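Below is one structure, written out as C-alpha cells; comments come after it.
Here the complex is missing one protein chain, while the rest keep their positions.
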Amino acid sequence: MKTCYINSAVSISTQDTFDVEKLVFKPLDYSNSTVKAKYLEFKKFISPIALRRMSSAVKMGVTASQLALSKAEIEVPDAILTGTGMGCIDATETFLEAIIANNEDYLTPTAFIQSTHNTVGAQIALGLKCKSYNNTYVNGAVSFESALLDAKLCIELDEDNSILVGGIDEIGATFSDLQYKNELKDDSEIRLPKSEGAHFFGLSNIKKENSICLKSVEVLHHLKINSIETHAISILKKCGLDEVDAIITGHKNDEFDVYYESLLENTFQNTTQIAYKDVVGDYFTVSGFAVFLAQYMLINQTIPEGLTVKQNKAKPFKTILLYNQEQGQNHSFILISTC
Amino acid sequence: MSLQLELKEKIIELLNLEDIAVEDIDNSDALFGDGLGLDSIDALELIVMLDKDYGIKLTNPNDGKAIFQSIDVLANYIKTHRTK
C-alpha cells in the first residue's frame, strides 16, 4: 500500500492565512452573527469572463486550489475532491428568493446552475481542463473529511497519483444568520459567529521537500462520549503510536464541548491542546483549517500566536491528532505526522 | 436613449460584464463566440429579458442564435416584435 503525503496546504479564512510566511491570529469579531473571509483580489487569479458568474465560494475555492496545486508542483491532478457543508448557499438563496418574488415566472438559470453543490469542483476542473475523477461530499461537519478519506484511499489503492482535496463554505444572506440564531436558542452562552473559508491541499504518493504524512482519517456518525478516548487510542495504536505531540480540537464554547473534554481528560491531559474555531469562526468545513494549521506546525515547528493553547510543552512536533464533531454526531479523527 | 444603447446597458448589467463599458460594444459586434464571448447560459438570460421587458416570448432556445447575433440585429428584432 502506498503512503499518502500532503504536499501543500492553502487557506482562505477570516484571518490573514493565504500565502503568508508567518501566521499570527487576531481576535475574531463576536459582535455579529456572521464574519466574512478575507477576500483576495480574485481578478489576479481568475479571468473576468469566468469570474462574472462566480459566488464567493467558487472564487475562494478556485483561487485556493490554484496555489495548492502550484505549491505541490501538480499541473493537472488525477482527481479533484471537494467537501462543502452548505454548498453554494448564496446562489441557492438568490434563486429561492426569485421563485418566491416572481411567483415562478421570469426566472433565469444562472443562480440555479451556480447553486449546485459541485460547482466549485466543477469550475476547478473546467479551468484546468481536468477530465479526471471529480467528486463532491456534502455531509455537514464531515464533508471535508469525506473528501480527504476518499483521496487517501485512492492514493493507497493506487487508483490515483496526485489529488487536489478541498473544503469550501460561504456565507449567504439568510441561512448563516438563521443557523446562528437557531443554535443561540439552545443555550444562552455567547456563540461563535458563523463564517466561511476555503482550504485546499495537494496530495500525492510522492514525498517532496515539505511533505507531511496523512496517517489516518476516520469518520464516524455516532460515538458514545465515554468511548472517544479509547477510540483515539486505537487509532494511534493502528499507526504504531502510543502518544501524540499535540491535539487540535474543534471547541466551540457550547454544550457539545464535553466531547472534546472527554478526549482530553485522561491519557492526553498533559498533551499540548489547541483550539482554533475561536479565531476563524464556525462553519461545516472549518475543520479544513485544522489540517492547514497542523501542516504549518509540523513544518515550522511552532504554534502560531493568538490561538488558545493548553499544556503547551516545548518539544518537537512530530505527530498531531485532530478531533472534531458536530452536535454530538459526525465525529472525525485525522492523524498527521512529519515524514 | 436609442434602443441599441438601452440594450448594451441591460446586457452589461444582466450578465455581470463588470469590465466592459457601453463603448466597448460595437453595434455590429458578435455577442456570442469570438465577439463578446457570451454562451448558452447568457442566451437564456437574454430570452427572459425579451419576455420581461419587451413582451417577446421565445419557446425554443435555438431561436436565440439568429436573434442575438449582434446589438443591431437584436434591436431590429425587438422593434418588429415587441408587445410592450
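Order of writing sets the labels: A and B. Residues in every chain begin at 1.
As a convention for this text, a contact is a pair of C-beta atoms (placed from the backbone, for glycine too) under 8 Å apart; a residue touches a chain by one contact, two chains touch by 3 or more.
Rule of thumb we're sticking to: contacts and distances are computed from a predicted model.
Novice: Consult the UniProt record of the chain that does not appear here and report its protein name from "Glycine cleavage system H protein", "Cytochrome c oxidase subunit 3", "Spore germination protein KB" or "Beta-ketoacyl-[acyl-carrier-protein] synthase family protein".
Specialist: "Beta-ketoacyl-[acyl-carrier-protein] synthase family protein"
Novice: Of the listed residues A:Y137, A:Y276 or A:Y296, which contacts the missing chain in the full complex?
Specialist: Hidden-chain contact among the options goes to A:Y137.
Novice: Looking at A:S65, A:Q123 or A:S337, which makes contact with the chain not pictured?
Specialist: Hidden-chain contact among the options goes to A:Q123.
Novice: Have a look at A:I49, A:L96 or A:C239 and name the one touching the chain we're not showing.
Specialist: Touching the chain that is not displayed is residue A:L96.
Novice: Footprint of the hidden chain on chain B, which residues?
Specialist: Here the touching residues of chain B are 39-41, 44, 47-48, 59-61.
Novice: Go through chain A and note every residue touching the omitted chain.
Specialist: 80, 85-87, 95-97, 99-100, 103-105, 107-109, 112-113, 115-119, 121-123, 125-126, 128-140, 142-143, 146, 150, 153-154, 156-157, 159, 174-175, 178-179, 181-182, 219-223, 284, 329-330
Going forward, only the chains that are shown with their structure count from here on.
Novice: Can you tell me which positions in chain B touch chain A when the two form their complex?
Specialist: Those in contact with chain A are residues 15-19, 37, 41, 44-45, 48, 51-52.
Novice: State the interface residues of chain A toward chain B in the complex, per the touch definition above.
Specialist: Spelled out, the residues of chain A in touch with chain B are 48-49, 51-53, 106-110, 113.
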